[in-house]
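Step one of this worksheet: look at the structure below.
A single protein chain has been omitted from the complex, and every remaining protein chain is retained in its original position.
And then chain A:
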Amino acid sequence: ATCLGDGDSPGFRVHETDLSHILPEQVWPFFSQALDYIYSEELVLNDENAVPLLRCADALQIRSLFLRCVEGINEILTIPSAPRILSDSVSLLGGPLADQI
C-alpha cells in the first residue's frame, strides 16, 4: 500500500468523514451519484447502479434515496436486468435488506 505524506502516519483509526470504512468497496464508484442525489435530487436508476445506491442509502441512512431505490428496482426489474440485480443483491445486501425487495 502506498503511504501518504512523509510516511509517518500513526496507524489506522476510523473517523466519521472517512466513508471508505463504512461503504463496501463495490459501492465506491457509485458514491458520486449518491452525492449528486444529495445535492440536487437528480437520479437516473439503472440495473448497474440501483443495488449499490440502495446499499449506500442504507449505510448512510438516507431514507428518501433508499425508498427511491426500492421503488426503482421494482420498476426496472426485467428478465435482462434480473441477473445483475440479483448478483448485486447477494453480494451487497444482507439477508433482511434483500428480503425487502
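The rule we apply is simple: contacts are C-beta pairs under 8 Å (C-beta built on N, C-alpha and C of every residue); 3 or more make two chains touch, one makes a residue touch a chain; residues count from 1.
Operating definition for what follows: contacts and distances are computed from a predicted model.
Here one chain is missing from view; checked against "GTP-binding protein ypt5", "Cullin family profile domain-containing protein", "Proteasome subunit beta" or "Mediator of RNA polymerase II transcription subunit 20", UniProt names that protein "Cullin family profile domain-containing protein". For chain A, the residues in touch with the chain missing from this view are 1-5, 9-13, 15, 17-23, 25, 28-29, 31-32, 35, 39, 44.
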